[in-house]
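This is the structure, below, for whatever I ask next.
A protein chain is absent from this complex, but the other protein chains hold their places.
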C-alpha cells in the first residue's frame, strides 16, 4: 500500500450503512486521515465496497473507497490493516463490546453508536460546544491504551448546537418537538407504508436520549468525570416523510430577558474551537441564522454551510421569537452529517490536532489544514 | 322543487372548494337540513355541481348535489333558492361583507371564514366546549334579523377539544407545535415543490389565530360579550407532506398536579351538549384516547369516530405524559372535517335544536335525530 | 358458537397482513360466509385479532373479527374451527405445501398466493373474464377431495379486466408500463428511503407473472386443462410513492381497427357472470370509464365502484386513444382489493353460487344476494 506516512490510517466499521457511507464520503482526500479498511457484516464481506454499499450518499462512490474490499469483523479490519483510528457506525448492540475491545487494543474509536455515550470517562462531544470534555479521553488512554470518543444522537446534535451559543443567557428549561427525517432510522428502519403521507409521533428511545445526552454535553468536567447540567429537556420526537434533515421546534426558558436580536447576534457571533483551529470538517459558522418567516426547511437548508466538505455541518436556526425570558425558535440539523458521521469526524480532527494520538509530527503540522 | 316542508333549506357558499365539498358530503340525507343551493365563483357558475367541483371529498358526488347547478354569487344562491341557513366556505375577504349582508337579510350564516370570528357578538363555537356562547347569536337576531355563527380555525379546533376536557384541572399555559396537512391550505394553496419531502415551519396568520381564537372559545359570556380566557397559547405552526389531519404536539401547564391516568379518564369521560342531544354529526365521543406509544397518526386516525356521518369528527389524543403540573400529549384533528365543515355543521345542528331559527315544529321534533 | 347453519364457515390465513385485513374487512356481515377463524404467524398467535393486526384497512377492526383470537398454523385454524372454505393471504413459500394439504383435507382454498396459479388443474380466475375456468376446480375435487382456486397477481388483475372486454376486437399484443403502489409490496416490503420521492423501475418476478398469468386467464379450457392464449405481454413494472392503486399505461395491438368510442362502449357494456348473478362483492360495472383528460388517478379513483362492499372492485380506465389497430389507454386497479382479497372473495362467491362446495341448500338460496 503506497501511503504517505504522515496521514493517520483509519478504518470505518459499519461502512455500508447510511452513516458509514457519510464517513466514507467525508474521508475522501482527507488531510489528516487515510482510509485503509472498511468493515461490514458477513453479507458484504469480500465484496468490493462499491458493490457492497448500494451507495446513497450522493454522487459516486469515492475512488479511494471504491478500490477497497469489505472486511468482515472489526478486529481483522482494524488491526489487520494497521488502522489506529476507527470510525464506528455500528449498531448499538454490536458496538458495545467491540469498541471496548478495540480501545484495549490501543485504538482511538470515534463512535456514532449510543453504547458508550453515557460512560463516565467517555467524552460525548459536540466539538463547538464542549471541546474541553476531550480531556476525558486522556485518562482512558492511561487506563486502556486507547480511547472511545462519542458524538451525540442525531437530534441531540442539533439541540446542543442551538443551545450552546445561548449558555451565557442562562438555560433554565427546554421543550422540543422534533420533525425527524426517515434516514435517521437507517436504511431499512422505516417501512414506506408507515410514513408515506404520515407523521409518527414517537421514536423509540429518542426522548430520553435527548435529555441525558444534552445534560452530559452541557455539563462540566470535574475531577475526571462529567457533572451533567441540570437542564430539563422535554422532548416529543416525531418522524416525518422527509429524506434528510431533522427540524426542531424549540421553546426555551432562560434566566435572563432577551430580545430576538440578541439571540440572533449570539448565534452569528458564535465560534468554537473547530473554527478557531480551522479543522477540515468545521463549518465556517456553526450556526446559520435565517431571517425569512418560513425557514429553515429541510429540503432547502439541510446541506447549508460551505465549503464542500463541511456541507451539512452547520445547524440552521430561524423563527426566533423572544418574549421576556421565553425564547422560541426552529433549528435544523442534517442528521447523517452533523447529526452523525460529520460530528464524529470533527471530533477526531479535534483530537488529532490536540495530540491525543501522540505528539504531532513536524510534517503533519505542515499540511494545509483547511480544504 | 319537491321538498318535505319540515327540513330547513340550506345553501353552501364556496361549495366547490375542499371545505365546500365536505359540507356537501355531510349534508347528504341530513335529517335537519336540505341542500337547495350551491354557490361558487363565476368560473363554476352555470355548470352542474358534479362538473364544477372536481370532487375530492371521497367516493362520488352525492346524488342530491349532483343534480344542482352552481350559482354565481351568494345573494342569488341563498335568497333565490329560499335558503334560510347558509354554510359559508368563502375566503376571508369575500366572506366579510357577504356574510353580514346575508345576516341582515335574515339568514343564519354558519361560517368557516375567519372574518367575523372575533366580532364581539359573534359566537366562535366548538360545540362540545362552549355551547353556551350560542346565546350571542340571539342578540344578533334582535339587531340584524339573522345571525352569524363561526367555528374556529382548523388547528384551533383540535386544540380546543384537547383543552376543553381539562378545564377542571386549571389551564395555566399551552405551548403547541403543529404538523399541519396540506389540505389545510386549500386546493391550490401549496405548490408541490414547496412541500414534497419537506417541512415548512410557518403558516401565515395561524399562530395568532390559535392564540386569540382559543382565548375566545375558552372565555365566558358576560353581559352579552365574550370575556376571553387569559390562557397563553404559544404556537409554532408547521406544514408537513400529509394530505389530511393536523397533528398537535402539546405541552400544558396546569394549576393542579395530575397523572396520565387522570388525564386519560378526563378525556374518556368527556361528553358535550352535542352528545347529550344526539346531534346527527356529533361523534359518539368527542375525544378518543390511544394508548399505543406511536399514535395518533394522521394516516390511521384522522377519520376515526364512527358512525359514518361523524367520521373525522372526533379528536384523537395519545402520548399522554404527566409530570407534576406539566402535561404533554399529542392530538390529531381532521382539518377539513372537525377543523372546518364538520364543526360548522355541528354548530348549525345545535342551533337548530336550540330553536335559534324559530320555534321547532312538531313534526320536526319527531324526526329521528341520530343517524 | 352461535352460528346460522346456512352460512359457510370460513378461515383467513395470513390474516394480519395487508391482504389478510382486506379479507377480514370484506367478510364482515357477508351473506354467504361466516368468519370463524383467523390464522397468522407465531408472533400474533394467542393475541386478539384487534391487538395482533395493527389495522390498516380503514375504519376500525370489524366487530366480528375483533372477538376472535389469532391461531398459529393453518391446519389448527381451519380444521379446528370447522372452516370449509379458506382464504389464503400466505406468502408464496408457506402457501405451496399448506394449501395442497388443506385441499387434501377437503377444504376449498381461495388463494391470493402465487404458488399454485400456474398448476394445470388450478383455475386462475378473474371472475368477470374467465368464470368458465372454475370447471377445473371440479376435477380437483374428484382427485383431492377439495380444491384450490387462485386469483391473479395484483397488476395482472387490472390488466385482465382491461383486456377482457376487448377480446371481441382480437387481442394481438400488449405492452404495459405499470405504476405500482407501495402496499403491493406488503406491510414492510419496501423501505421508506427506497421510495420516498423516487421511482423504482423494477419489481422482482412481476413481469413474467404478468405474461404467464394473463395468458392463462385469457386461455380456454380444453380437455380439463387451460390452453394459454398466445398473447404477448411485454411489461415494465415500476414502483411509485403511492399508497394504494396500481396504474397501468397500456398499448394494445388489435386484430381490427377501432375507434376510441367503440372501445369506450365495449367497456361500458361489459358485464360478467358476477354482475348477472348479483354476487355480493361484484361491482355494478367491472370497468368504469373516465372521460376527463387526466383520469384515472390512484388518489381519486382507486376505490371507485359502489356500493360499499364493492368499493375498489371496479377497474377504472381512461385516456382511450385509438389509431388504426393500435389502442392506448390507462387503467387503474386497487391492488389489495380487486388485485388481491376482493378478487379472491368474488371467486369464492362465484364458486358458492355454482355449487362447488356441494348442492346449495334451499334456505341459502333464499338469502338476499346483493348487499
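By letter and in written order, the chains are A, B and C; residue numbering begins at 1 in each of them.
One rule holds for everything that comes next: a residue touches a chain if its C-beta (ideal position, glycine included) is under 8 Å from a C-beta of that chain, and two chains touch if they have at least 3 such contacts.
Just so it is clear, the structure is predicted and the values come from calculations on it, not from any experiment.
Touching the chain that is not shown, out of B:95, B:109, B:190 or B:263: B:190 (per the contact rule at the top). For the options C:62, C:305, C:318 or C:342, the residue in contact with the chain missing from this view is C:318.
Of the options C:58, C:91 or C:197, the residue whose C-beta touches the omitted chain is C:197. Contact with the undisplayed chain is limited, among C:19, C:113, C:185 or C:240, to C:240. Those residues of chain C that touch the chain absent from the view are 175, 177, 179, 196-202, 204, 234, 236, 238, 240-243, 247, 249, 251, 293-300, 318-319, 326, 328, 330. Even with one chain removed from view, chain A keeps its contact list with that chain: residues 55-56, 58-60, 196-197, 243, 299-300, 303-304, 306, 311. Within chain B, the residues in touch with the undisplayed chain are 18, 56, 182-183, 185, 187-197, 241, 243.
Just so it is clear, only the chains that are shown with their structure count from here on.
Separating the CA-averaged centres of chain B and chain C is a span of 40 Å.
Per-chain Cα centroids separate chain A from chain B by 45 Å.
For this pair, chain A with chain C, the centres built from the Cα atoms lie 49 Å apart.
Among all residues of chain C, those that touch two or more other chains are 56, 196-197, 243.
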